[in-house]
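With one protein chain held back, the other chains of the complex are shown just where they sit.
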Amino acid sequence: MKNTTDMIANGVDIPSANDCLLQIYEQQYELEDYQKGVPRWCTGCGDNAILTAVQRLCRDEALAPEKTVFVSGIGCSSRLPHYMNTYGVHSLHGRALPIAEGIRLARPDLKVFVNMGDGDCCSIGAAHWIHAIRYNMNMIAMLHDNNIYGLTKKQASPTSPIGLKTNTTPKGSYLDALNPLTVTLGVANVSFVAQVVDWIPKLLYQTLQAAYHHDGFSFIRIIQRCPEWLPTHLDDYLHDPQRVVLLQHEDGLQIDSELSKRYMNVIEHDPSDLNRAREVASGSDPIPVGILYRNDEVPRYEETRADSRLRTASLIRTGLEREFDKFTIWPDGHTPQHV
Amino acid sequence: MKNTTDMIANGVDIPSANDCLLQIYEQQYELEDYQKGVPRWCTGCGDNAILTAVQRLCRDEALAPEKTVFVSGIGCSSRLPHYMNTYGVHSLHGRALPIAEGIRLARPDLKVFVNMGDGDCCSIGAAHWIHAIRYNMNMIAMLHDNNIYGLTKKQASPTSPIGLKTNTTPKGSYLDALNPLTVTLGVANVSFVAQVVDWIPKLLYQTLQAAYHHDGFSFIRIIQRCPEWLPTHLDDYLHDPQRVVLLQHEDGLQIDSELSKRYMNVIEHDPSDLNRAREVASGSDPIPVGILYRNDEVPRYEETRADSRLRTASLIRTGLEREFDKFTIWPDGHTPQHV
Amino acid sequence: MMEMEEVVIAKTERTNGHAAAQKAHPKSKVTKLNEHIVEIISDSGEGAQKCGQSFGAIVARMGLGVWTVEIIPAEIRPPARSVAGASGNKIRIGSKRVTNGGNETDLVVAFNEQVLLGRVRSNELKPGCTILLESMWRDDRRVSQSYIEAVEQLRAAGYKVHEIPMDMECRKIVSDPRKGKNMFALGLLCALYSLDLQVAREQVVMTFGKKSARVIESNIALLEAGYAWAEENLDFKYEVPSEKTTVPQIVVNGNTALALGVLASGMEICAMYPITPATSASHYLSDAFEEVGGVVHQAEDEIAACCFAIGASYAGKCTVTITSGPGYSLKQEAIGLAVMGEIPLVVVNVQRGGPSTGQPTKTEQGDLMTTIFGSHGDAPKVVIAPGTIEDCFYSVITARKIAEMFNMVVVILSDANLANSQQPFKRPEFDEAWLAPPIDQSAVPTGAKPYDWDPKTGLARRFIPGQLGGQHTLTGLAHDENSHVAYDPEINQRAIRARSLKLATLQKTLKPPPVFGDRTGDLLIVGWGSTKGAIEEAVEEMRKEGKKVSSMHLTFLQPMAPGIKEILHGFKKVITIENNWSDSLQDEIIDETNRRYSALATLLRSRYLVDVDCFSECRGMPLKPNTVRRVALEALS
Partner (left out) sequence: MMEMEEVVIAKTERTNGHAAAQKAHPKSKVTKLNEHIVEIISDSGEGAQKCGQSFGAIVARMGLGVWTVEIIPAEIRPPARSVAGASGNKIRIGSKRVTNGGNETDLVVAFNEQVLLGRVRSNELKPGCTILLESMWRDDRRVSQSYIEAVEQLRAAGYKVHEIPMDMECRKIVSDPRKGKNMFALGLLCALYSLDLQVAREQVVMTFGKKSARVIESNIALLEAGYAWAEENLDFKYEVPSEKTTVPQIVVNGNTALALGVLASGMEICAMYPITPATSASHYLSDAFEEVGGVVHQAEDEIAACCFAIGASYAGKCTVTITSGPGYSLKQEAIGLAVMGEIPLVVVNVQRGGPSTGQPTKTEQGDLMTTIFGSHGDAPKVVIAPGTIEDCFYSVITARKIAEMFNMVVVILSDANLANSQQPFKRPEFDEAWLAPPIDQSAVPTGAKPYDWDPKTGLARRFIPGQLGGQHTLTGLAHDENSHVAYDPEINQRAIRARSLKLATLQKTLKPPPVFGDRTGDLLIVGWGSTKGAIEEAVEEMRKEGKKVSSMHLTFLQPMAPGIKEILHGFKKVITIENNWSDSLQDEIIDETNRRYSALATLLRSRYLVDVDCFSECRGMPLKPNTVRRVALEALS
């Protein structure tokens, strides 16, 4: 390994990113290959379940840790990349998505995951969220929705239910909760929308897997427990399997018998039906769980903008000389033939 | 009139804003009372039609010019407040809504109008847009949607149709257009959504009037011509009355016979039906025109947060002393009785 | 991160500790002290914070001087018993007024040996410091070895370790001692420092004021048990004699003081977005503000919060927006609009460690330059920095007044040190003059212009919606006296000039800053903001030793008061001491052509052309008087 300064000084003869795309590995990974450090979330925090599911996915899909990037904003949930032994960017509050987009456009050889909190994604980051759906770049965006600002100690978030007592709303929050699903489903180019809950790990995993195999921007809202600030908030849902409704479809999730034994509230939902998806998404009790919408046909921005040519020095030189020609004054004052 | 410095130095005995709420005027206004300067938009620019409609509305509703505020961002459309002889804030690109909200919360006695461009509202201002819908404060928000960045000379906007050649997309824009209506209809607390086109002044006026009488956040997307950069862009719609569909309902707009003679494409649409509204909103050809959704029951944030008490010095003193008491150490070290 | 004891104490079963004996240890010897620094540390969630704060309040009630500093763990959710996980409070008490957190700690109560080791390693404990250590770990097989080793090490290093069976004693009263130990520890401390148990009881009642009677009783029982245990088992005691004050005082931290200032200034709206360490001010305000008809608006982001505040201010109600570094950076564009439109606006920046997300819970004074020079183009704003908790309160009242008199943006630069420290100060006496004037709704005389810039002072009037005849459109574009968009070179020049002159006009009303010590001498230390107490304490001490050192503390950073140049010229050497970055000439690569000076030094050098040196650090910790002393002595030598 040479460091950059050396590289610039002495030149390099290592393969370029483009070349790397051609190297096909067949490697097996263990769970430990993706683990790093000891998560510092509170006991019982739903973020732990999400981390586990994500690590399993990486292992099962044999993602090369050095070719995988987790991008997050700021919040409890955004600590996730620190616990992955992959590359990661723990960025700025609300800005995970544009950073992930930059990475993806520059390096389509990398797998990109995004972890955001509900404040992160739906409040300060809302503009980027809307536009990320539009760009439809191939990445998996997880909204860790605990209905609260965790890291900053219990302020209302856009998804907090009305009346929730928090430190900025001591008499109860003032507004009806935003539904991230219906917003997402209203945006052009939406291509994959799902909802899961942290306490059904199997479905969480299955959904992540489906998202991974979807070619485009996969948005998953994960309803996540925050025992620290809202210890009983989701108890009713947690304890009553009737208060989730599983969405099943041959093009969506398949609910296995083990699950359907406990969660008997299962409906058929065709993920290609946008209008129906919006209706289903509008319900919040029971919580719809599964894939609400999927459309594999939406073009991916990084592909639309891709250029297959290798950016060699000669390509650039040629282009540059051509541009120079447009503006050149030759010593004799006349325009040369080739313009 | 005293200036602020005098006021602070010498005190004032003018009525407070709260008192002013009690003064009821019965005054008549002329169109000229709302006009100021010569609009500097290009000939044929749809912004002119919007200005005219707004001025008519003010006159017909007899809005006191000094009690009316037009707030805008930055863009051609955002010049509108300069042509109104009311108060106005021509603010920052994308930030008209939070500024309008601050005005409205501080002064519920003022009528607040907001004018935004499609870049202004749907691109840089998208987060504020989403949240303004949630706050549902009583104001009329007009999206001047010309599908382009006008002021900065023809760059793609989020609502530009795919393939549109602009200065940043010389080979055609890359993404499907964002539909501001379906996004709006996906947000919690949405209470009034309408769409109009600048070339049917009567409907434009009727819709503005309905928005004015709606108690809450009224979002109107106005499809607006920009002859400067997109001279033929809307011609097909303009010349073929079949390519707009008017939404009529007893709780929405009533289409008069004159209009329905030219625009024969009229359907019944019940503005209280959210699911249907989303479906109708999804269509773009023919352009649905009229009130897509209305719900008068959604609480207004400024009312939720209002306090009817006069903020007298004694109210503040009492509150402050009460707070001080909580933290006070009396000279003898003991807590006095009244804590 | 959490304060769980409240919840859990509700589950307490035994509340019969009331009868706890109060007989003194027969042999206990009482040491009289002028001051002492006490620390109580635990894992996060064990309530050391609440114990420390209560201790501070009791001490203050007894008429002592006090300054409490929060010890915040390095991680959000540090594992239990970890070296980096110490959470708690440092309480400096003294016979006289205490102005800062002081140097190293004299006595520490620790709930486990690991958090203690953390403090030892970061040199936070005085050599020979007294340690009261929870002894339960001795019997816990999994950790006993490390516990025993630690105790031995500490003793070998000269620390006086007293092992205390807190867990065991608490079990006599509550089922889960982890959640009651803090009140037991409070009892220990009250006994050790010879405090009045009745005052302590009253404080516990206040602390748990909103809880059920059972919770309160159980906590009082724990307090009493701790008190009794110390009386019976410890053979030493301290007494810090108090000079009883005759005036009522309030004890709050800097953020609460700021929030009280918002209340007292008559402002009605605070628009904010949560961010550490500023948020606690909004938390408190959310509770208290509505009582007087105020509104805390949590916006969708900082930009919206700032714009919301601008909107409300434009509409006639000068508004405050509270944030910290990252939020402050985001507000730059909006602040520029307020400057351009001459909208009064109060912005509070409770500084934290930077750059970027930096050290959210730690203190720093890193935002001075960006506050003065932030926002593109010429955007003059007033910048003031409170130096004490009391200043935090009054600074808001002053800021609102300046904002409205000059139609300017006023930025208050507080920091995590002030935000999280408590200090008593004289209970303010309410004055109606603090309040904002009512909104002017009188008609505007014909021909009057919204920006009638005074050619000498730059001041202009302002029309508020509702004023008949005052209609105009505020714009961030260059504009003329009528607020009409104008690109005329002369108009632009005239308007920029007016906005700039307002700073000079304000400057003319300021008094030269006081000098702490003589007005001439060998060394002048210049500071600003939260370092005031530490600097002045060190200076006082050195002066007592005959050193010709003085200090000057600036409240107004922009504009700077007149008379400073003369003061600087009175000293052979001038140095600023700040909690921010400056390159050190000790570094091989640094010389005077490339050294980056700290913020205030840069400003003073530029304005007064005096060779102001600087010492600064970015250690995330409040400046210690010892550090000031060391730097000053070096500078003198």
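We call the chains A, B and C, going by the order they appear; numbering starts again at 1 in every chain.
Everything that follows uses one rule, which is that a residue touches a chain if its C-beta (ideal position, glycine included) is under 8 Å from a C-beta of that chain, and two chains touch if they have at least 3 such contacts.
Just so it is clear, the model here is predicted, and its values are computed rather than measured.
Check A:45, A:71 or A:194 against the missing chain and you find that the one touching it is A:71.
Contact with the undisplayed chain is limited, among B:51, B:105 or B:126, to B:126. One of B:135, B:149, B:263 or B:293 touches the chain omitted from the figure, and that residue is B:149.
Only one residue in the set A:171, A:213 or A:305 touches the chain that does not appear here, and it is A:305. If you put the missing chain back, the residues of chain B touching it would be 38, 40-42, 74, 76, 79, 92-94, 119, 123-124, 126, 149, 151-153, 155-156, 158, 167-171, 228. Against the chain not shown here, chain C presents residues 74-75, 84, 122, 325-326, 328-330, 332-333, 336-337, 339-341, 349, 351, 353-362, 364, 366-367, 369-370, 372-380, 456-457, 475-478, 485-490, 492-493, 496-497, 500-501, 503-505, 507-508, 559-560, 562-565, 580-581, 583, 587-590, 592-597, 602-603, 605-607, 609-611, 617-621.
Residues 1-5, 7-8, 11-12, 14-17, 20, 36-37, 65-67, 69-71, 74, 81-82, 84-92, 95, 97-107, 109-110, 127-128, 130-131, 305, 307, 309, 311, 313, 315-324, 326-331, 333-335, 339 of chain A touch the missing chain (whole complex, contact as defined above).
Basically, only the chains that are shown with their structure count from here on.
Distance from the chain A centre to the chain C centre is 38 Å, each centre being the mean of its Cα atoms. Averaging Cα coordinates per chain places chain A and chain B 33 Å apart. Annotation for chain C: residues touching 2 or more other chains are 290, 300-301.
Looking at chain B, one finds that residues 127, 130-131, 305 touch two or more other chains.
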